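One protein chain is absent from this view; the other protein chains keep their places.
And then subunit A:
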Amino acid sequence: MMMDFQVVVLAGGTSKKLVPLVSKEVPKALLPVANRPVLSYVLELLEHSNLKDLIVVVEGQDAALRVGGWISGAYVDRLHVEVAAVPEDVGTAGALRAIAHHLTANDILVVSGDLVCDVSPGAVAAAHRRHGAAVTAMLCSVPVSGPLESGSSSGKDKTKKPGCCNIIGLDPTKQFLLYIATGPEIERDIRVQKSILRAVGQMEIRADLMDAHLYAFKRAVLQEVLDQKDAFQSLQQDVLPYLVRSQLRSELSLNGAPHTEENGHDKVVPGINQVMLSQLLAKTSTPSFHELYAMGPNGSAPVRRTHKCCVYIASQDKYCARLNSIQAFSDINRDVIGEASHLSGYSFSAQNNIIHPSAELGSKTTVGQNCMLGEGSQLGDKCSVKRSVIGRHCRIGSNVKVVNSVVMNHVTISDGCSIQGSVICSNAQLQERVVLKDCQVGAGFVVTSGSEYKGEFLAKKER
């Protein structure tokens, strides 16, 4: 238990948002990002921070088995991971509720399994500790979404999805969270409590920040909230806003508890000295608005209970994105082999791409910058691959163009196909002269020859 922190990775299950990319075989956590499961990015981030004791929570038994199997294969001897399966659709809060009895450390770090970022979780934990906060959330700037060049811009305008931006209120020092509203709530008016505004004096409202779903919770707080509020389903939409709302009229019974046990062995000095001591400490340190508010108007001993909700804002030069939509999936794939290439963990060739030595390329086939070609894939003659990821053991015929796309493993693409801005899942088959633009092809789907699609989901109808 490093520094008295426990880490919970919420790996999710088979998210509905990501159909048809996810399936029973491929839960969300195992979606490939640059030919590596997305979960590996989180695990490696944590491993890099020397956090090697993890609890991974997966929705659904099957998914848990698969995730567990992959982890035990990939991280044997490197990490100590416990996988917990929770029922589907319990939400993030529900998942934590299910494993609450395993949590023993003072503070809990909750990380979403779909996070791809290079911000040290230690920074969040440190900010949390420093303020003694009830919760600390990591915020990062909203990533650039959508394809890079405007020529192939998607008509659906996924970039302006309201769901991916939050409205966040910060105090002037940018350390405390005063207001947070996410996705669906934004449609309504923003309601800010007067008491908070009055205590802080000034609030900065930002829409360019995104909740990265990396939280540090005080364990006692988390468990108390989860116990008391049975209806809470989501950390982001229920628990966090609740804590933020109630920060100046805390209903939590955590404050002061650790202090009494601390001095348990020295009962000679009762009450009065202890009070004086805490006052000494409180007075000489710079108070946050919480303390000022708690103190009340006459500066006496605290009359109101408060807790702190802090934020850690990742700096602009860090990469941070969540794989929570199909658009995000292609964006992240693009970024990981492109601008955020340090995340991928691969070493790039001189041409700034990665071609596995066992991949075979036909004559006059070009693989451009920021591309990745997996193990054992074959490309026919006169192909052109730009800014795309191609998985393992794919067979691609001649005269195929792949631009801005993700092709997973064991995909067969016949001659003369043209693929733009699409995602093609494992075992899919594209017959001759297929033209795809901004499409998603589900696993095992067969696209008949000569067909043209634009902006469609192509998947088996068996579900």
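Keep this in mind: a residue touches a chain if its C-beta (ideal position, glycine included) is under 8 Å from a C-beta of that chain, and two chains touch if they have at least 3 such contacts; residues count from 1.
In this section, contacts and distances are computed from a predicted model.
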UniProt names the one chain left off this complex as which of "Translation initiation factor eIF2B subunit delta", "ResB-like domain-containing protein", "Carbonic anhydrase" or "Phosphatidylinositol glycan anchor biosynthesis, class U"?
"Translation initiation factor eIF2B subunit delta"
Can you tell me which of A:56, A:123 or A:196 touches the chain that was removed from the display?
A:123
Touch criterion as defined above, residue of A:49, A:193, A:234 or A:378 at the omitted chain:
A:49
Residues on subunit A that touch the omitted chain in the whole complex?
2-5, 49-51, 106, 120-123, 125-127, 129-132, 262-263, 265-266, 269, 273, 276-277, 280-281, 283-287, 297-300, 315
